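All protein chains but one are shown at their positions in the complex.
Chain lettering (A and B) follows the sequence in which the chains are written, and residue indices restart at 1 in each chain.
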Amino acid sequence: MERIRITVGLGSCGIASGAKIVYEALKEKTQKLNVQIVKVGCIGICRYEPIVEIYKDGNRITYINVSEKDVEDIIEKTIKNNEIIESLSLKEENNNILNDPFLKRQTRIVLENCGKINPENIDEYGGYKALRKALKMDKDEIIHEVKESKLRGRGGAGFKTGDKWSLVKASAGDKKYVCCNADEGDPGAFMDRAILEGDPHSVIEAMIIAGYAVGASEGFIYVREEYPLAVERLKVAIKQAQSKKYLGKNILNSGFNFNLELRLGAGAFVCGEETALMASIEGKRGEPRLRPPYPAEKGVYNSPTLLNNVETFANIPIIILNGSAWFNSLGTDKSGGTKVFALGGKIKNTGLVEVPIGTELKEIIYDIGGGIANDKKFKAAQTGGPSGGCIPASLINVKMDYDNLKEIGTMMGSGGLIVTDEDTCMVDIAKFFLDFAVSESCGKCTPCRIGTKRVYEILDKITKGKGTIEDLENLDNLSKHIQATSFCGLGQTATNPVLSTMRYFKEEYISHIVEKKCPAKVCKDLLKYKINKELCKACGLCAKNCPVNAIIKTDDKYEIDESKCIKCGACFNNCHFKAIEKE
Amino acid sequence: MNKEIDEIIKNSESLIEMLQKIQKIDGYLYFERLFYLSEKLDMSLEDIYSTATFYNGFSFNMKGKYQINICLGTVCYVKGSKELSEEISKILNIKDGECTKDGKFSLDTTRCLGCCSMAPVMKINDDIYGFVKKEQVKEILAKYN
Partner (left out) sequence: MVTLKINDKEVSVNDGDTILDAAKKLNIFIPTLCYLKEINKVASCRMCLVEIKGLPKLMTSCSTEAKEGMEVYTETDKIKEARKNNLELLLSNHNKDCDNCLKNNQCKFQELLDKYDIKEKYKNTREKLNIDNSTTYLVRDSNKCILCGRCVDVCSKVQDISVIGRNGRGITTQIGCAFEYPMVDSPCIGCGQCTLVCPTGALTEKDDTKEVENAINNKDLHVIACTAPAVRAALGEEFDMPIGTNAKGKMVTSLRKLGFDKVFDVDFAADLTIMEEVNELIERIKENKNLPMFTSCSPGWIKYVEQYHPELIDNLSTCKSPQQMMGAILKTYYAKKENIDPSKIFVVMIMPCIAKKFERARDGANDIDVVLTTRETARMIKRQNIDFNSLEDSEYDLPLGIGASVVFGSSGGVMEAALRTLTETLTNKPLEKIEFNEVRGLDGIKEATYDVNGREINVAIVSGIKNAKKIIKKIKNKEVNYDFVEFMTCPGGCLNGGGQPYIDFDKYDVEEVKKLRMKCLMEEDKNLPIRKAHENPSIKELYKSFLDHPGSELAEKLLHTKYEKREKYKK
């Protein structure tokens, strides 16, 4: 009888949901059975974790939100008796996660293996076929393929990958480097982590191919220390690739040598900037340096360096295998392939979404994401993380590609896609991102170092009801100044969240300033809590929870003493009768 | 004590890597260690210190046996992770970046841990807790005794 394959999603999110305990229990209790328990990466629907999938007789049965106590049942009922456990299964989807609307509408190239194969087993990745093919190709032919694929950098600015490769190839130098930017720093984006945890070999294979094409013999993967699992899986994968002779000397008897090392980032968002990243690889402060010379001429240790990010590299093997024509049939005229978005915020289905470049935002939010959580109204989507901006509801039909997003004042960035609803205050969002920019600015240049702080302070003032109309003009001028005169990309984009929210939600800013009101009822200082006497049952729970004793009993009902209230929201959160209202 | 550092120097490729390994030993970076490193590397101590202070990943405060990290990534922030941090501060009577007097817990906020779909997220050593509610904090901390 065929051996049954059981996979457990053991990405960071799975582990955090308790998947490791499930995995251990399954392993222990199936010792005597003809069963193979396999750890796989994150499939991208984190709310289903822990996910256990059983591959049996050509079927794939997906169980979601599995806990330790379910393990016995799974073994007895499903493994031994082919019985589906209703309570764990995805009923409407025919028990198979691939039929889940969230996955079904995706086009998974980069994420194809994530959640399917064991990332710690090189055999499941399958033979480095693209590398074998590439080593038989002419170097220029490889670069030509990458160019023709219209692949653009998935990390931020969207530079054409093929052009980058040919620049590095054309640079003179005995020693060249290939670097992978795995310092995923945009808050809200985690596709790179998913790829590294779920399919690390795709990145390693791509880097070897890149090394061969541009003439580099050494590579670095600069990965965040905050991703311990990704680091671990990369280490395992590199070791396995070495033992299979995909890395090292005379790779597959081609005469080509390539070594790969990990460098752990120590926590600095600015290290996503290429020259800062290179400084950090060399072990220095991650401050961006002057360009020119560009990394393609003088990068790591002053040698020509190719730098791409994780998702960009993960596209390479399939381009080599299936050809550029296949690849660029997906996407738009100017930009081939897919993009992975990390869909989060006030949306029903959160997780990773891979769709062809040019897919409409609406499709991502409603068809894949299932719409806004709690059926509230869609307000805007924030893309590009702290460097990006927002897409308001009026532009929900925008086709998500590099140029369209840039045109409407935001950017693709690394693919963070945070959905906001009517309860989100756009001034507060801008303030959050500026706070991030202030703390992540390297401090080298004046506009970014001091300017972002001043912008943050103006926003803070506005959210506290102390803003003036002149502040708005100031905000606009200063934001544009920082954009125009900062040293590096981080500073040049740091105020995008402000400019973009001001562009589409100016009235919200004005409400804060003129009416001293936060329409989304988020900004504490502009809020008033009130007790609706009709709904109040006088249970006294609010008064009990109030940390400053601002709620007092008058007659039969309770009242909030505004002079004492610190607007902590404790009463609001604790009232069982929705009798506390925000104003 | 410094034998460990000799080993680290031998087996590391960059200063940051050395610092990361040294921090693994003690939980934080302190003068004697880095001074020894600077002498061994024939590098100015300030150059080392300057590099270390650039990165969030390095700490110069003592860390607790259990290191609590509260994610302040966008999603976690929106979902109220700041309240978690405040709650822990209240319970343990320490501020962000500090360590309890008995050396048991230390509290830090951190950049996005990449577990956005489980926001808000907190981490204690290597254990990640998702969908944490303010009310659960006490219970979670009680596990570490």
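Note that in this section a residue touches a chain if its C-beta (ideal position, glycine included) is under 8 Å from a C-beta of that chain, and two chains touch if they have at least 3 such contacts.
Source: prediction; values computed, not measured.
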Of A:36, A:446, A:468 or A:532, the one touching the omitted chain in the full complex: A:446
Contacting the left-out chain in the complete assembly, out of A:42, A:438 or A:542: A:438
Touch list for subunit A against the chain that is not drawn: 268, 285, 290, 438-447, 449-454, 457, 477-478, 481, 484-487
Sites on subunit B contacted by the missing partner chain, in the whole complex: 31, 34-35, 44-50, 53-55, 60
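As a working rule, only the chains that are shown with their structure count from here on.
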Mean-CA-position distance for subunit B and subunit A (Å): 22
Subunit B-touching residues of subunit A, taken from the complex the two chains share: 12-13, 15-17, 46-47, 184-190, 193, 225-228, 261, 263-269, 280-287, 342, 344-345, 350-351, 382, 385, 416, 418, 424, 432-433, 442
Residue numbers on subunit B that touch subunit A, as the complex places them: 13-20, 50-51, 54-58, 72-75, 77-78, 110-119, 121, 126, 128-130
